[in-house]
Each structure stands twice: as structure tokens, then as C-alpha cells.
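Removed from the display is one protein chain of the complex; every other protein chain stays in position.
We call the chains A, B and C, going by the order they appear; numbering starts again at 1 in every chain.
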Amino acid sequence: MSGIRVENIEKLFGKAKVLTGVSLEIRDQEFVVLLGPSGCGKTTLLRIIAGLEYADKGQVWIGDREVSTLPPRSRKIAMVFQNYAIFPHLTVLENIAFGLRMQKASAERVKAQVDRAATLMHIENLLQRYPAQLSGGQRQRVAVGRALAVEPEVLLMDEPLSNLDALLRLEMRAELKRLLAESRTTTLYVTHDQVEAMSLADRIAVMNVGQLVQYDEPIRVYQEPTNTFVGGFIGSPPMNFLRLRVEGGQARIESLMLSLPTSPPGQEVLLGVRPEDLEAYSQQQPQSFPAEVRVVEPLGPHLLLTLTYEQQSLKATVPPDFNISPGQTLWLKPQPGRLCWLDPTSGQALSR
Amino acid sequence: MSGIRVENIEKLFGKAKVLTGVSLEIRDQEFVVLLGPSGCGKTTLLRIIAGLEYADKGQVWIGDREVSTLPPRSRKIAMVFQNYAIFPHLTVLENIAFGLRMQKASAERVKAQVDRAATLMHIENLLQRYPAQLSGGQRQRVAVGRALAVEPEVLLMDEPLSNLDALLRLEMRAELKRLLAESRTTTLYVTHDQVEAMSLADRIAVMNVGQLVQYDEPIRVYQEPTNTFVGGFIGSPPMNFLRLRVEGGQARIESLMLSLPTSPPGQEVLLGVRPEDLEAYSQQQPQSFPAEVRVVEPLGPHLLLTLTYEQQSLKATVPPDFNISPGQTLWLKPQPGRLCWLDPTSGQALSR
Amino acid sequence: MFSLNTRAIYVLASLLALWVIVPIFLIATLAFSDRSSVFAWPKGIFPQHFSLQTIGFFFGVEGVGRAIRNSLVVASLTLLFSVLLGAPAGYALARYRFAGADVYRVLILMTRAFPLAILAIPLAVQFIHLGLYDTPLGVALVHTALALPFAVLVTSSLFLGIPKELEEVAWTLGCNRVQAFVKVVLPLALPGLAATAIFAFVISWNEVFAATLLTLRERTLPAFLLGALNDSPLPFRFAGGFLLIVPALIFIFSVRRYLFTLWGIANR
Partner (left out) sequence: MFSLNTRAIYVLASLLALWVIVPIFLIATLAFSDRSSVFAWPKGIFPQHFSLQTIGFFFGVEGVGRAIRNSLVVASLTLLFSVLLGAPAGYALARYRFAGADVYRVLILMTRAFPLAILAIPLAVQFIHLGLYDTPLGVALVHTALALPFAVLVTSSLFLGIPKELEEVAWTLGCNRVQAFVKVVLPLALPGLAATAIFAFVISWNEVFAATLLTLRERTLPAFLLGALNDSPLPFRFAGGFLLIVPALIFIFSVRRYLFTLWGIANR
């Protein structure tokens, strides 16, 4: 096992730059998720690390070997594809054994490794089947088993859960997390699903238009986004951004004054606050501001409110038994430790 | 405006029965969501009400007219399709005016109605455009505007949000809710997305394999599912079902005894409990039972835990700052008022 | 490595295009060259001596005018029959999925491998009985039989590309079935129907086998050319070949943009 290091990767498709100088380091045994909207270049970066595509500039290191120009077979990686890419003309057993046979492994080693992978993935009883006889979830297990059977230094996964239905995805997500925590393989995992990223990652690398915009632990990416893109992309509903006036080094919402970490460049500042970090009260409270309720959506574990404060729309969540209807005014108290401050022109977070 | 009543609808496709005797009543001005997995027959039922398909048995009433054999144009309905079905060769204005022109409405009425619909949907500035120049969200608005412009007695919607991306869907969902609350049109809305159903509906009609399985307000469907299918389909993560032994008319988890509403038919009973209704403690508590943590997934607003209690897997949510790691034991206290009891053989809820 | 492959692909694609274009170009240039260039070998790439001599000679040959007129009549009738029969069938195929649809598509693909024209032999016998032998109508009927499967296939692709929901929404907005078809489907299908019509025309224009078997004096242009081929000079052949290609060329260039859409539709 070993880490991955990519340096200054640039990639052009025709005249379009899909990666504009990406550097990223993944520690040994770490589980890193590459997260971003479709077209942000995350899959291209993964394929460059796998050797399925070649960067126009920059280097790729796996462990302490530079592999930038090596073909995929020499990089000691394994990859799980979105469509699983199980060989349809081979049995599950031969699929899992494929990489070992290519290495000319001994019959005992093949058997031992296939058994180990099959046990890990709970597919011992499917070994003699052909892929056409498997369900989507079973194919997914075979694909992961085949990747782990070769004991790769690095495991690369390209949206492996996106072809499963919602319920199965939830199950497999937890199982994958347990499994990879056990096998301790260095893993780079690509997804556009922010819940998946939050759930699985040791660290999340958020990408947007060919660049890395934030690289941190899930909870910090969630609570301290570096810009409005990250705050708006992660979380459902996304982070609220309220444009407030700055008065005497503090931000003002009605009578409520909030102190800022640094003085912002302009006369206004953006307050970033998650819907669950706005406590709602029917009566006026100290440290709160009023907002009018427009829509009330009961979602089960909570109510999702859409409110307006001075023509700005914002969302808040309240307990399911909260008694409220559209047109009423609520008093919202932002939780002090959970606020972000951003520059409204650049969208970047103010330094703390 | 008027209500909808369908009685004993049966429908066969070839030899497959897709609807097996569905009866449903929608009150005047009510917003009802037909919810179910794909293939459950919900869209077929909608199309039978619209007159786009004909039932093999049963009647459809709109207001006090029986419309079972009328063609769509005589039913005083309007429909919004999943792919929006905007006429590509007509401008937005002519799309919205299409139904009025078919009614041979006067020029003033056409203008007044188009203006009203366009203002309602915030597409006043798009009236001269062709559909090819519109974004997905704008097309969706045109489709709803076209449907409302004819002032239908009943509005039928077939997954109108499913072609939008996640963020836009969230926005449009709240807007649609506000809008239809204003226009007070009787609405039947088909979706497979349980969050959408919870958010929008006055009442949810849950369907499975051609049958109506529950028809109630969202919060009651969520908290008191009539069977394991409803509990498992609604909520993400779904409801936990724990198989418990019955002792002396009570259900037993470890030392905790829970009283049952009626005595169950067998020696075992299913406890249905939502993940957010299990309070977790690191230390033993009264009224709680122990479970081992297998996976911890930080999702932002909360941590999602996968635990096992006597080889049964269950999920629970805890606050994001809860300090826990896999392998530890937690004490779970079920919230007394939020428990369901079901028969493990039939999967049906025990009568209260 | 990638760029090497890309380059190889462009070379390959160019070769494939040349495969089709070069012979057409050759025929066309020779038809507009003078007699000496026609007999020269190897031939130059560009017409060295542009001249209407060859083409003029061709039109002077007896029977050519009549053959062209016959071809026009036959091809126009074929166009008419194909669209009138093919479009409704295509619409039905597109709107109602049925078990045989795939079988039907395969059969049409296979017609390429079928000597359909040879089946005209038993037909000839019957045509004599029916009085259709050696008439443009008779040939047009056979050509319609040849063009119809394509017309049905192309129009069904066309109607498949027009979502059923467009019609359904028109029904809910007050149209009956005919109104919905006229107001919604027809405007969207019109360019495709035009392409289908021209395609039927071109198929008929080029068909030689059935035309030869079913006519004696009322020959179409290709049948006339085939009959005159062995004992006619080279310039005559080139000019005739050129005339045969002209409708296809006009067809391709007039509907080329639309064809891509059509192909896209056909691939759904």
C-alpha cells in the first residue's frame, strides 16, 4: 500500500481545459473522495491516475514511483467502474481471478485470494454463476471483489454506487465503508453525490471547473466552506447565504449585531448559515431576527421552512411538531459557533 | 373546480394486471400525491383519470360527472407531463394559449389568461421565445402555465420535477407548493420520490403492485405506516424493523419491556421505529437497550449510525458532535410515542 | 499516444469518404470533358478540358429523351405511392409497440442481401395478364414495393422522434385525434416526410433490374442505358452514369442538414 501524489495536472480535450493545474496528495491507507458536479474534471483526474488517460502537464506518483508515463498494467492499481465492467463471458470466479491469472499466480494463490475476496464481499455462493444471472448489487460486489483480489497498492472507484437504486445504495454505502476500513487500502473515490462523500471520506476533495477548491475533513467542508460554491453544493438543502450590511466592523440583521472574524473588503458581507443552525421561535427572542414563512414542507424527521428576510430567501429546519403556517413571522436565532462569513463579490470565505 | 372519484379501477396490459381494483377519492381543492415505486401502476391510474388510457373495469368521476368513457378533451382536466411536452414549433405564448385557442376563446380572454399564467409562473419575459431557447426549469414553468391557463377543474401532474437537477428540484418543489396553495386547483400528482410526496401533499396515496396500501396525511403515513412496505419505502434511511419476542403481552428487548396495543397473533412481533426516534447514550440508561456500532457516517446535520442488535441491523441518527466509533456499544432509548407494532408474518400493522 | 490515434482515425475517415466520393467525382468530370479526355488513361484528377460535347452527344441519342420522361413519371408515381402508403404505416409502427416490430426491422435490413429484383420474374408473368406490362404504372408499382419498406422504416423513425406526449397534451387541451395530428405532429414531421419522398424518388430513379424485366419499349433511363451499354461508346456511358447520379446528389445536398437529425432520430 502507498499514497498517491499528483502535481500540477493539466488536461485539454480539444481546446477545452478540463483540468487546470490540480495538485493533490492522498496519504497511505487514506480514503479520499473527489466530489464535484458533472463536468468538473473529477473522473478525468481519476483516469489520469489510473493511466487510462495521459495528462498534458504534471506528474503522478504512486508510493515513491513516478508513474506518469506507465501504462495502467504497471501502476499496481485496481479500478471499479461505474458500470462495473464485469466480463460477461467469464464466471464470477474467473472474473475475480482475472488479474491473478495475468500475474501468472500459482493455483493455490489464485484459490486463496479468490476465496478471501469472495468471503469479504459475501459472494461465496455465486462463484460459478455468469454475470447475466446477477443482480445490480451482486455485480457491484463482484467488481469490488475483483479489484481487491489483486491486492492493489491503490484502489480507484468511479461512482460505483450510482447505478443502484436508492435503498440499495444506502445499504452498500455503509457496507463499503465498513469493508474498506477493514482492508485499509488507499482509496480514491469519485462521486457527484455529496451525501456519499460526507458518509465515506476521511477527506473530501471538492472540485469545480477543473480546479480543486477545498480539501479537508467532511465535517469541516460542511461547516466551513471556503466559498459559496462549496456551501451551495454540499448539504441538502444547501447553506443559506444572507447579504448583510457592515456597521462598525459588525454585521447587522435588524437589531442583531454579529461580530466578524476580520473586517470585510466592502460595505456588505455574506453570512453563510446551514438551515439546521437557525433556531426558530414563534415569539421575539434576544439574539434573533424576524423572517416571514412562505412555504412549510413536512419531510418526516423535520419541517423544512422557506422564509424571506428583506427579499432574501432562506431555508430553516424545525422539529416535526412545530406549529407554523405560511404568512406567519418567525424569529430565527443563528447558532453562534456555526456561522461562516464570506465576501459577497468574490464568494470566498473571509480568513478567520 | 371539483373533486375526483375513482371506483374499483382494474387495468390489464396484455395478461399482466397493473391495477387490481383501486378506489380513491380526492376532495375539491385538495392536493393528493400518488406515491409508489416504479411499476406500481401510479402513472397508469393518472392516465386513466386523464382519459389517455381506458380502464378495463371501474368508473372515474370528476365533480359529479361520470367521465369513464369521455375522451381527454371533454374531461375539463389539464396535465403536466414528465418531459413537459412543450410544442417545439410554437412560441411560449402560443404554447400557453393553445388550450384557449382550441376553446375559441376571445382575443381579450386569451391575452388576459396568458398574462395571468405567465405572471404566476414568472415567465413574462419569455413569451416570444421558442422552447429550444429555454432551460429545463423554464420549460417546466411553461408546462405548468399552459395547464393553469385553461382553468381546469382538475390538474394532473406526472413526475413534473424528475427531469430537473437536485438543487433546482428543491427550489421548484417549494415554489410549486406555494403556487398551487394559491390557485387552489384540485391536484393529483404522481411521483416515486418520497421526500417530494411528504413535502407537497395534503394527503399521500401510497401504491404498491397495483393496489392502494395507505391513504392519509403525510405525517401519519410517516409515523404510522400500515405495513412494512410503507415504512421501508418512506423515509431515508427507512424505518427500522426489529423482530422481538412477546412475553406476557409485552415485547421484550433485553431488560426493556414495551407494551403492545393489542396482543399479536404469534410469539413474535415487529417493532417499527424511525432512526431519529432512537435516542443514543454512551452509558446504560433506564428504558434502553444495547447495540453495537458497525459504521459511522457523518452526513452534516447528523451522524448516521449502523448498529446491530442480536444480528439484526438497524440505523440511528445522532447529533454531529456525538463522539462514537465503530465497535463501541451504545444504549438506545426508543421514544415512547413514536413506535409502531407490526405482525412479522403478514407485515401488517397491529390495530391500535 | 492519444493524438496518434486521433490522427489515424482522421486518415481512416478520409479514406472511407474518398471511397464514395472519388468514383462520383470521376464520372462527373468525365461527363463534362471532351472526347479526348474520356479516352485518356491514366486520367488526370481535374477535368482538363471542360466541354459540353460529351453530354450534348448523349442527349442527341435517340430514345434518351423518352427514357428520361418515363423515368420521371415512374419515379414521381413511386414517390406518391410510397408516401401515401408508407407514412400511415410508419405512424402506426411508431405509436404502437408490438411484438413483430423488431422482426420487421431486421427484415428490412436484410433486403440489402435479398435479390428482391429477381422476384420480379413471376410478377412479369402476372403483369402481362393484367395489362400492366410495359407501362410506367406497372414499373412504379414494383418500385413502390421496393421503396415502401424504407419509407415505412424512415417515417416510423421520424414519428418515433416526435414524443407521444405532444399529442397527448394536445388531446387534454381540447383537440380530437385528427386536430392533434394536424396541429402538432404534421408541422414537426414535414421536413422528414419531404426527405422520405425524395428518397423514394431516388430509389426508383436508379432501379434497373425490375425496370428492364417489366418493360420493352417504355424503358426507364437506367434500363435504357443497360440495354445500350455493350454497344455504346465510352462518352455515352459516362454521361449516362452522371445523369443517374444527379438526383441522388441533389437529394443529399438539399437535405444534408436534415439527414443528420434523421439519423439521430433513427438511432433512438
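Basically, a contact is a pair of C-beta atoms (placed from the backbone, for glycine too) under 8 Å apart; a residue touches a chain by one contact, two chains touch by 3 or more.
Everything quoted here is computed from the prediction, not taken from an experiment.
Checked against the full complex, the candidates A:I62, A:A78, A:V144 or A:L278 give a single residue touching the omitted chain, namely A:A78. Considering A:Q103, A:Q133, A:S255 or A:T308, the position touching the chain not shown turns out to be A:Q103 (whole complex).
Considering the full assembly, C:L244 is the residue among C:L132, C:A180, C:A197 or C:L244 that touches the omitted chain.
One chain of the complex is left out; on subunit A, the residues touching it are 50-52, 71-73, 75, 77-79, 81-83, 85, 87-89, 98-99, 102-103, 146, 150.
As a convention for this text, only the chains that are shown with their structure count from here on.
If you average the Cα atoms of subunit A and of subunit C, the two centres end up 55 Å apart. Subunit A and subunit B have centres, each the mean of its CA atoms, that are 27 Å apart.
With centres set at the average Cα position, the gap from subunit B to subunit C is 53 Å.
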